[in-house]
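All protein chains but one are shown in place.
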Amino acid sequence: MSDVEKKSGRERGEEWWQTGIIEMSPGVIRLRGYEIQDLIGRVSFPAVIWLMLRGELPSEDQAALLGIALGAAVDHGPQAPSIAIARMAATCGVGINSAMASAINVLGDVHGGAGEQALSFYGDIALAIDGGTALGEAVSARLDRFFAGEKGYVPGLGHRFHPVDPRAPRLLELTREFAARGVINGRFADIAEAIEAEVARRKGKRIPLNIDGATAVIYGELGFPPPLTRGLFVLSRSVGILAHAWEQSQQSERNKGPLPREWLWAYTGTPPRPFPGEGEAGE
Amino acid sequence: MSDVEKKSGRERGEEWWQTGIIEMSPGVIRLRGYEIQDLIGRVSFPAVIWLMLRGELPSEDQAALLGIALGAAVDHGPQAPSIAIARMAATCGVGINSAMASAINVLGDVHGGAGEQALSFYGDIALAIDGGTALGEAVSARLDRFFAGEKGYVPGLGHRFHPVDPRAPRLLELTREFAARGVINGRFADIAEAIEAEVARRKGKRIPLNIDGATAVIYGELGFPPPLTRGLFVLSRSVGILAHAWEQSQQSERNKGPLPREWLWAYTGTPPRPFPGEGEAGE
Amino acid sequence: MSDVEKKSGRERGEEWWQTGIIEMSPGVIRLRGYEIQDLIGRVSFPAVIWLMLRGELPSEDQAALLGIALGAAVDHGPQAPSIAIARMAATCGVGINSAMASAINVLGDVHGGAGEQALSFYGDIALAIDGGTALGEAVSARLDRFFAGEKGYVPGLGHRFHPVDPRAPRLLELTREFAARGVINGRFADIAEAIEAEVARRKGKRIPLNIDGATAVIYGELGFPPPLTRGLFVLSRSVGILAHAWEQSQQSERNKGPLPREWLWAYTGTPPRPFPGEGEAGE
Partner (left out) sequence: MSDVEKKSGRERGEEWWQTGIIEMSPGVIRLRGYEIQDLIGRVSFPAVIWLMLRGELPSEDQAALLGIALGAAVDHGPQAPSIAIARMAATCGVGINSAMASAINVLGDVHGGAGEQALSFYGDIALAIDGGTALGEAVSARLDRFFAGEKGYVPGLGHRFHPVDPRAPRLLELTREFAARGVINGRFADIAEAIEAEVARRKGKRIPLNIDGATAVIYGELGFPPPLTRGLFVLSRSVGILAHAWEQSQQSERNKGPLPREWLWAYTGTPPRPFPGEGEAGE
């Protein structure tokens, strides 16, 4: 009997679902090899997040810095589609989990992906530096490439609403403090500031680092790969999404639309027309 | 060896997922017992919907009436949370499927459940009639119970925007035509009109049947149970959701919020305050 | 007072939400310029879908062909993630709309995007033909480019499960019938068959057209742009998603997992280990 045949059955079923994250047997739950009861009460919530995503426990300082980044991006008010959707969903007769899901779902490439793009951008520069290029040169080359071939905004810079996003300088300041204490090495902070400076030089005006750029610095310093940056943003923004869904659910509105109820939208399409006679239809 | 033991393995795995809807083997797909290639080109899209949900093929007339109800509720404009969410999601960098999912997700008890409530209400009355009560009496008793103990609006009646919803009388008219031809028996149309008349008598003004009440009549006539009414509404509204997500995706907006970009929301919370000194925190 | 100032207020709010799809005023609903009550009962459900997405009414034949494609892809059983998720969600205590949303949400680039990729592929070839290249040459050139630079499967060909997908030849046959009657011109059918033949010639074995390739032919013939193909697939698959969610909701399972309840997954991670002593943590 072959190995495959011997395996067919329960073993084959069980190996279809594989994970290195969690192990269970009756009465036992282990996360990344640790008994769950050994973790509970000993490690902070950000440390649990780190352990789950990275496989190892962080130092207390690493967990603290992760928590700082997570706490900084929880909310940007109901003009953000994610927050508005959470509130609208909460008036439609769905559970708070579903209101959250509809909102989290829209944290896509445009709404939730800016940090990922910023960290990839920093990473390209870091790679050039690792290969022997000087910081300024590496930044300049990457920006050349950006302005030549890519379009839109330099990742991590600028904000449509805030002249200076109050979260960014504070996050950079803290990053510098953690670097001074040796928790991280500070290279992504260097890269981000060099990008900001070089763009200012080229454009003749400062386009300051935004929240996505600043959290990308921290996530990069802590060793998270760019795509996880979006996942971390989801964990962060989920807090604001929950708070707004909850606040809305305490009010009495039903089927809340985007505009005041007594307003309508503008119609820009075909003017009123009669239904065509038989045989007249067709494009 | 016991039966359970003999079954353990592939058979046990396969029976964990059971369905009476679809059967497959390599090169073969059967829906409700019919070869898929026998169905394709022979039955209309509404007939496929019916077959999938009910297990048997409808007559052409039944399928036509189902299609009429499905086509009537596709859209109610961007003041409906479902439509607004589809459009907002489309600007956030997610696929059109995800924009649709965020929108469909909010068709909950309040936004999507009115038809279900209406059909349950009609069903209570139909049951009383089956038990020998006269139509007028059954309607009156159910309304007594409603006004005594339940709150809100009589299911299926009234609209916050339309004095008369232009879809409802047309749907009722068509229901009567199908009943006259013997496709359906017309009892749910009788019930709905009797409810409308009795509420008008009690309130001294007519609160006309709305789209949810009218489609509930049709779904009831066709034998759909109330909870499926919501599912059918999802299929119907998905069309408008897709159309709006698509239209929005052709425009250039990014992260579209509910209000014009230059406006904000009103803040109603705690006024600005300093961060408390060490030891002062706590609720 | 400037125009912008004069507009600020309700007008500005209303123009923030613009659409050419639907117009409303109290008692009036118009879709693409037609009174809704003029459409109800006169046009089929697929024709309403067409009108909403395209802006004009289709001919009856066009609507029929659209309905054929929509009806063909409704279900592929619970091994499809979309269908399995619909069933699992239905056991978790959410509404049928939310079960559908979780499922529709996963019809992404891999699960739902094959038709879009196929139609783009056909479109590249159609463009070359419009530019004067012969069919065979255009197909060969596009395949050269595919095998040189892109990876994976030729869009629209082959199936991991069905040697021949029973839906595809039937759909092609119907496409040919509609072309013979002049409803469509048949060029996308020609292209798809030429791709299939050329790949067979190159590989020495036939890799037949699959459902995504076949529906892409129809959607292309009917003039739909590639990204809408995914939206149409969502409308189609929603029917199976609803049928499975509904069937599952009639059973008594709670929190249905992927494998039989008495089975587990395989753990492949770090072996059990003690929680580190104070100061030992860190990656």
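Remarks
Every chain is named by a letter (A, B and C) in the order it is written, and numbering of its residues begins at 1.
Criterion: a residue touches a chain if its C-beta (ideal position, glycine included) is under 8 Å from a C-beta of that chain, and two chains touch if they have at least 3 such contacts.
Not measured: the values here are computed from a predicted model.
When you scan C:106, C:218 or C:241 for touch with the missing chain, the hit is C:106. Touching the chain that is not shown, out of B:38, B:130, B:144 or B:177: B:38 (per the contact rule at the top). Taking the complete complex into account, residues 8-10, 12-13, 77-82, 84-85, 88-89, 91-94, 98-99, 101-103, 105-113, 160, 254-259, 261, 263-265 of subunit C touch the chain not shown.
In the full complex, subunit A touches the omitted chain through residues 12-13, 16-17, 19-22, 24, 26-29, 31, 35-37, 39-41, 43-49, 52-53, 64, 67-68, 70-72, 74-79, 84, 87, 95-98, 100-102, 104-109, 112-113, 161-167, 169-171, 174, 227-228, 230-232, 234-235, 238-240, 242-247, 249, 259-260, 263. If you put the missing chain back, the residues of subunit B touching it would be 10, 13-25, 30, 32-35, 38-39, 42, 54-60, 62, 94-95, 97-98, 101-102, 105, 223, 258-260, 263-276, 281-283.
Everything that follows uses one rule, which is that only the chains that are shown with their structure count from here on.
The chain occupying the central position, as judged from C-alpha centroids, is C.
After Cα superposition, the angle needed to carry subunit A onto subunit C is 180 degrees, rounded to a multiple of 5. Shared residue numbers account for over half of those found at the interface formed by subunit A and subunit B, and the copies are therefore classed as meeting with the same residues.
Ranked by how far their CA centres sit from the centre of subunit A, the chains are topped by B.
In this assembly, the C-alpha centroid of subunit B lies 22 Å from the C-alpha centroid of subunit C.
As a whole-number value, the distance joining the C-alpha centres of subunit A and subunit C reads 27 Å.
Here the spacing of subunit A and subunit B, counted between their Cα centres, is 33 Å.
Annotation for subunit C: residues touching 2 or more other chains are 13, 16-17, 19-22, 24, 35, 39, 95, 97-98, 101-102, 105, 259-260, 263.
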